[in-house]
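Every protein chain of the complex appears in place save one, which is left out.
Labels A, B and C are assigned to the chains in the order they are written; within every chain, residues are numbered from 1.
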Amino acid sequence: MNLHLSPAPHVHSPQSTRVLMLNVIVALLPCVIAGVWVFGFAALATVLVSTVAAVLGELVWQALTKQKVRVDDLSAAVTGLILGLNLPAGAPWWLAALGGVFAVVIVKGLFGGLGDNFINPALAARAMLLASWPKYLTHWPAPAGVDAVTAATPLASPGSYTTAQLFLGRIPGAIGEVCKLAILIGFVYLVVTKTISWRIPVAMVASAALCGWVLGANPVATALSGGLLFGAVFMATDYVTCPMTVPGQWVYAVGAGLLVAIFRRFSVYPEGVTYAILLANISAPLLDRCFRRRVYGHEKGEKA
Amino acid sequence: MSSNRTFRGGVHPLHGSHEGKAPTRGEAVRDYIAQTVTILMGMHLGAPSTPCVQVGDHVKLGQPIGEPVGFLGLPVHASVSGEVVAVGPVQSVTNPSAMAVTIKNDFKDEWVPLNPLGDVETCPADQIVPAIKAAGVCGMGGASFPTHVKFAVKEGQYCDTIILNGAECETHLTCDHRLMLEDSKRIVDGLRAAMRALGVKKGVIAIEDNKPDAIEAMRKAAQGREGVEVMPLLTKYPQGGEKQLIHVVTGREVPTKKLPLDVHVIVLNVGTAKAIADAVIDGRPLISRITTVTGHVKKPSNLRVRVGTPVSDLIRECGGYSIPESDVGKVVMGGAMTGFPCPHDRVPVAKANNGVVVYSQREAVELEESPCIRCGRCIDACPIGLNPCKLKYLCDAGDMKRAGEENVMDCVVCGSCSYICPARRRLTTSFKAMKDKIAAEARKGKG
Amino acid sequence: MSDFSRILLFLVSCVFTQNIVFARALGFTAMGDERRVETAAGYGLVVALAMTLSSALAWLLDMLVLVPAGMIHLRIVAFALAVLVAVWLVEKLAVAARPALAESLGGSLMPVAANCALLGIAVLNYEAGYTLGQAVLSGLFGGLGFLVAIVLMAGVQERLETSRIPETLKGMPIALISASLIALAFMGFTGIA
Partner (left out) sequence: MAEMNTSLGARVETALTTKNPALRLALGACPLLAVATRAASSLGMGVATACALVCAALFGAIFGKITPEKGRLPVFLLICAAFAGAAHMVLQGWFPAVSEGLGLYAPMIAVSCLFLGGAGRIGEDGIGKALADAVGMGVGFICLMTALGAVRELIGCGTVFGAAVLPAGFEPMLMLAMPAGGFLALGLLMGVCNAVSGRNKKKGASA
């Protein structure tokens, strides 16, 4: 008899890092399918390139720096997938690949790897691509079957699409963000499997719609346009870069929504979700400082 | 009978399979008497007792074989009658050389003369605590704190509520559940004795709502007994933790570094209450207890065993392992959340050992720690409100000062954070080590 | 546009869109090893105050001494002098108003003068041809921008304490890389005000 002596607890929750990441990938599949449906196979190619680049990038980085290779935790795959879904269909392959590598090596790897980055890798990579090669990131191909090569996104020309079009996604935009139905399916899946809480997405979308309304935008169109829903469900909820305490998460989500409304109204970019979430990420450590749980048997804010 | 009364945080281990209690909760308690018992001298928190018998001595049932040492000392009694065959160190669950007395059972079960006090409602109240001490009663829920010390109310302190802990929030275990079903009257007697000893007006028996039959049985037993009530609680781990229980039942929080008595509460396990009743009514010392034997054994059961019975005897009595012996991966003394792994299966059962759980190799294999993904689940799960994620970093870095500032000493080592962590980080283990280190440092500073 | 909204836009511009650290890359030197939000906030306040004062002093020095005397080639020295005087004044002020704060700042505030945001804002004001009022506001708002930047950086660096940053990148390199990513995020403000 060879008895193990590892200490208690002797049971573990079935939700491992890998299971959680797999849940996110499954939740992203409807968006991938919808993207292919809207933009054709060019969309699939973009998503695949960025995913493969992110996974290979992580593999090579971890091997080069003599770390244990942990590609099997699927976090790099999630990053690459989300980045790909944030790009326009048919973006140059090197753009998608470079973005994937930047995300896992510069934004994540240099800080130590999974859990150590302070900002969402996929979004930071997207911001980098937008800053470096703006023409590719603002060139939106029209949905397959529409008689035009490029078209104006709903954010650039509000009112040119019906709510149903916005919801189903036969509109120009980034691959993953166009079909709101697919995003909602993913959201429900993530909440049901307890991968994420409903808190951040709902608070962020509601806050953006409300603030947008105050600033003169149609709240329904605000919620259904651009990458707001996609960002709120899949990127603002990134464990690593959102606050860890519940009150902190509320402030974070409401703040991100507010920034989205402000950016859409005032900045030169028609879309502000990327920057709103990145800025919220940066404030997350401060929010975690402000909102700490009271320790049992201690007065609020009392130190040992 | 479901309840919403609970604390903030916590986890639901094995919730899909009735907290692992299904195999044993319907099984009536069986008696098992061992041929040889190895009685440890250090079964309680505090200095081990000194053996007062020698090899070759004949001892009677209930005869003192160990004398108390120090403030937290407790006497130890023979749990069988027969001949002392060995006095010396043996392997216990946590200590490779623990002083013990081994007795070969002659199966005569001759008692030493006992001093019963009689009915708990009429016996002299001032003799109750000495009787409890003489009977060697310690907490039977796992912490094994000497019970008479809990009753030592200091100048200026008072107690207004005694809580009987029947929550049994730990997974797999059903020994308290069965005890409440089969010996409900004795439990209430024990509670009344404790209340009378300290002049307490209110006694609360707290039970998780996954044991409706036990709640029913205890309510029936408590009927007509002065100041005794039964309180159902939500099923959630660690509902039976002392601090959580006090908060849920009384709304009070034990201030940091203080004891329950500082908020006028004493918490006793239901098994301890039964032992108190035995000590008062019959004058009988604590020589047996109910232990749940479950996991990979052929016939999971609750056994009433003599203190000092080897675990291997318990497993044999339950039909032996249900998997090949080579596949047995871990034998845990206690439940899945806080139990101690046994180095081998011949260690003896002590007064506070409430269960034995057998795991297969596959279940027992230690999961590899991976990087923290900062999901915040540990923060949500901590019943104390600590930040385990940050604390783990400080503890692993050996930063005693900042770990103390992050309140590591308030950690109750319940295991909720380690259970919930998707990265399988051994948070609780780090905290336990840091707590021990800080406590050792403090002792060094004093001495 | 009302004065109020003009000032508000100027504030947003100085604090976010043209943040002195992330958009103009000035004043980063102070962040190399700042790890505590409390210290960072104290330092940021001191710098903001000094920036306001030095803006005013540099403007006065320029308009009242250098230009009339035809010594504009001495501008850099004059601005450096303005910075030193401003920091010296802030130090006196801190000692008088908040002795405890001054204590926590370690006695001397003079090293704060080495912060290039201070000299930078004086030059910026001169290049933009601001009036005295505009220069003071620019100093104040620029200082607030610095405060925001240093507090955000300190929060991030506190957070990075638990990260497994490679040994070769610890300290200044990772602070620079963090600042780079924050600067990327601050680009979202482009076009606002």
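Assume a residue touches a chain if its C-beta (ideal position, glycine included) is under 8 Å from a C-beta of that chain, and two chains touch if they have at least 3 such contacts.
Worth saying up front: this structure is predicted, and the values here are computed from it rather than measured.
Put simply, the hidden chain is in touch with A, C once you look at the whole complex. Across C:16, C:79, C:146 or C:189, the single residue that touches the chain missing here is C:79.
Only one of the listed residues, C:90, C:124 or C:148, touches the absent chain: C:124. Residue positions on chain A in contact with the hidden chain: 106, 110, 128, 131-134, in rising order. Within chain C, the residues in touch with the undisplayed chain are 22-26, 28-30, 32-34, 36, 38-39, 42-43, 46, 73-77, 79-81, 83-84, 88, 104-116, 119-120, 123-124, 127, 166-169, 171-177, 179-181, 183-184, 187.
FYI, only the chains that are shown with their structure count from here on.
Note: centroid distance chain B to chain C, computed from Cα atoms, is 61 Å. A separation of 33 Å divides the Cα centre of chain A from that of chain C.
In chain B, 371-372, 389 are the positions where the chain touches two or more neighbouring chains simultaneously.
For chain A, the set of residues touching two or more other chains reads 112-113, 115-116.
Those residues of chain A whose C-beta lies close enough to touch chain B in the complex are 1-13, 15-17, 19-20, 70, 73, 75, 112-116, 239-240, 243-246, 292-298, 303-304.
By the touch rule above, chain A contacts chain C in their complex via residues 65, 106-107, 110-113, 115-119, 124, 127-128, 131, 259, 262-263, 266-269, 272, 274-276, 278-279, 281-286, 288-289.
Interface residues of chain B facing chain A in the complex, by the touch rule stated above, are 11, 13-14, 171, 243, 247, 253-256, 258, 325-326, 328-332, 334, 336-345, 357, 359, 361, 363-367, 370-376, 379-380, 382-387, 389, 404-407, 409-410, 415, 418-424, 426, 428-429, 432.
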